[in-house]
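Here the structure comes first, spelled out in structure tokens, and everything after it is commentary.
Only a single protein chain was left out; the remaining protein chains are all shown in position.
Up next is chain A:
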Amino acid sequence: MSGMRGLSVFISDIRNCQNKEAERLRVDKELGNIRTCFKNDKGLTPYKKKKYVWKMLYIHMLGYDVDFGHMEAVSLISAPKYPEKQVGYIVTSCLLNENHDFLRLAINAVRNDIIGRNETYQCLALTLVGNIGGREFAESLAPDVQKLLISSSCRPLVRKKAALCLLRLFRKNPDVVNADGWADRMAQLLDERDLGVLTSSMSLLVSLVSNDYEGYSSCLPKCVKILERLARNQDVPQEYTYYGIPSPWLQVKTMRALQYFPTIEDPSTRRSLFEVLQRILMGTDVVKNADNQRKVYAMKFIDAFFLFAHLLGIVNNYICTCIYIYKERDILLPCHLIQYFSHVSLDLLYGMCDVSNAKGIVEELLQYLSTAEFSMREELSLKAAILAEKFAPDLSWYVDVILQLIDNAGDFVSDDIWFRVVQFVTNNEDLQPYAASKVREYMDKIAIHETMVKVSAYILGEYGHLLARRPGCSARELFGILHEKLPTVSSPTIPLLLSTYAKLLMHAQPPDIELQKQIWNVFKKYESSIDVEIQQRAVEYFELSKKGAALMDVLAEMPKFPERQSSLIKKVEDVEDTADQSAIKLRAQQLPSNALVLADPQPVNGTPPPLKVPSISGIKLDHESASQTQSQPNGDLSKVQSQIPSADLLGEMVDPLAIEAPPVDMGSHQRVYREEDGIPDEVDGTAIVPIGDQANKVEPIGNITERFNALCLKDSGVLYEDPYIQIGVKAEWRGHHGRLVLFLGNKVTSPLTSVQALILPPAHLKLELSLVPDTIPPRAQVQCPLEVMNIRPSRDVAVLDFSYKFGTSMVSAKLRLPAVLNKFLQPLQLTSEEFFPQWRSLSGPPLKLQEVVRGVRPLSLSEMENLFNSFRVTICPGLDPNPNNLVASTTFYSENTRPMLCLARIETDPADRTQLRLTVASGDSTLTFELKEFIKEQLIAIPMGSRALVPAVPVPAAPLAQPPSPAVDANDPGAMLAGLL
């Protein structure tokens, strides 16, 4: 090729062209020349032909259309000598693509080269086919290529090309490789020592397993071996290390291949894979400060994380990207990726937050909050709040964040968030003046959110006097600025403000007669309020404030909130699990402090409890003592009922989707019921309280039922928590298979021993729990994957019998696992053409069941749509001509049924939202019934699912309005009314 002077001259000519026009002229002249030569090609020497073909390629590269001479290029492929052949192959693969007819002419020549003995020709031919081979090539050449790939007499050079060539053919025509038999060959290929062949073979494998992972399961352990070999740098030639890292590309590819396998059965393979991944993720092979190496490491990191996430059951590219960003900040900027925030990545971001990046992440979340979808804002704000608390570099920053959060997104800040900040302020004296001055600043704003008013009122009431010397912070001024807000707030906030006034009055030093007059006027005004709570406070504060010194005692500063656990960190951990729980915990924490304050019987309701209007905690307290003293059922019941308004009072924090459990202390209800009815523990599936509850000193934190309910609708969260252990769950569902990972986290600094986890599976589920270690080391987390297979439709629930020993006390709990019916549904949206024929073909029972459901929790249509979508029954909008009706569809997966189409129709009555008619249809009668019952449960009580184990718990006279009451199902109004309509 060195002698191609003509080509060099031509290139120089082109380079010397002054402008585009001159270049075009030169190119046209050359093309004319070539065309003429090709026309009378009889006299064309192979050398000339070769030269012209190269020129054609060059001209093509310059951006000119070359619409002739393809034939000549192709004909060079069958030239007898290497130089011509090479040009033919290269130019053909650049100028033509798989759709060109000319290419067909070459198939025979190419095949001859492939099956021929000349290794160089084989390479050329394989390269051409690998780059532009189409379906026809696949059909005629695949077996030959396969032979080369596994041939023992071929050099690695040929085999690596054959592997990629086969990959191309496989992509064009997946039939060319059939898994039976070939899988073993593939596995053998992976034993290869040559890393070039391995790299190519791995690409091929990725493609094959993406199509059929089961067929290639024998390759799985080999992949892990390869990864181990590379990660440990065993037997890797120097030429294959790139900036000190053994073939990072092969590592990435291998991890990609592994991602296609849904599970790894063999425990030892699994263990070694985790070890390798850990090695990669921890970056033990990276020398600090080696920039290039760090980048190479980063590229592995993504895929390693990907795979790790996959093994743990989370698959989302963006998560990894997010993670990676925070790990390697200086390479990528997160802003454009933040837009891709999904709930999943939010969870993960949340999960990966640590002291070093917390500030960044929290600020990112706060910023994102203002642009996020509405449905996500509450979750976002909650997570921001929790992270701020957990990783706050100092508490004043935490206060700043929460106040900013309330200010930016008050509507989405649930009460427990501000309760929490109040608790912190109360418990940290240093923080009190800061917090007071901070809220004072916010009070200057023209419009502030009601939650901000609440926080400010509380903090200023308690600690406002600490600011007394600052300008604008005298008691009178504080009163003035707070009282301005009073007309704008709703009635639950007014009692709080009244308490604040009483406190301001008390703290006013020297006593301020003018202020007293103003405040007494307010008290007098509210003495006749229609709201009992407000009225009572107004009257009592008024009377108390006349008593002078006595007022000081009654309105003394709130005592510190007892820290349930010794260190602050642990306390923070309790809040780790989310919204629905922390309110309850918080209340539980308040109880003792209330008790102290309430010791004086007189001002029971008059004294403002720290965070709540007194009626709630009053009842809570009674309730608690009632269940302790086993008082009469009647008394309990009335208290249960009287709690309903308290739920309403707190109703503000029910999120838009109403998925989260309403903040009713279910735990104590259930205990009450049990005592009344004498139902033994084992039958009580509703609560799944730890067995031996009475004797058990270890109380679960949060409400287990609510945790379970929340997990029924989402795929990750906390299943159980007590002071020593937290059990988290992450789940992934695919068809009728599921994969749950239990995260057993030891929260304390001593080991938990005799850990046992037994699964009590219902008949319709096949469950396999991997080995649970006997001991969980201090502050360690153990992961136990659990494979689930759904055999047939049923609403029964699997139970995890979990126990461990802490010190000498044995703790055990029976926990329902969120492997419920809706997890085996896959959303499916149908058009009317698809829906109606199916709907009509399923006529009447048992395949189509209809029922009128009464006592439905009133929901607007859009809320109902959200609810349905949340349990993966997809609403198909616009199918039903009546706007009050919803039509939905989904697919159900189980081993017995094929993927089964399910259809549903909900006819609502705009005049009465508590009743509706539900019709469910599917090709399987059990499925229809179970799905109908399931949907009914969802509609009657949100959240659902608590009654599956106890279909017949007879609970007398439970009020219908009480959302999660087990009684509703027993009444089953639909069944009775079905005949009437």
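In this text, a residue touches a chain if its C-beta (ideal position, glycine included) is under 8 Å from a C-beta of that chain, and two chains touch if they have at least 3 such contacts; residues count from 1.
Just so we're on the same page, contacts and distances are computed from a predicted model.
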Among "AP complex subunit sigma", "Transporter", "Phospholipid-transporting ATPase" or "Septin", the UniProt name of the subunit that does not appear here: "AP complex subunit sigma"
Candidate in contact with the missing chain, chosen from A:203, A:414 or A:822: A:203
Given A:874, A:894, A:915 or A:928, the one touching the chain that is not displayed: A:874
Residue in contact with the excluded chain [from A:18, A:99, A:490 or A:882]: A:99
In chain A, positions touching the absent partner: 1-2, 8, 11, 15, 54, 57-58, 60-63, 65-67, 82-83, 86-87, 90, 94, 97-99, 120, 126-127, 130-132, 134, 157, 160-161, 164-165, 167-168, 171, 174, 195-196, 199-200, 203, 206-207, 210-211, 237, 239-240, 242, 247-250, 252-253, 256, 295-296, 298-299, 302-303, 317, 331-333, 735, 826-829, 874, 899
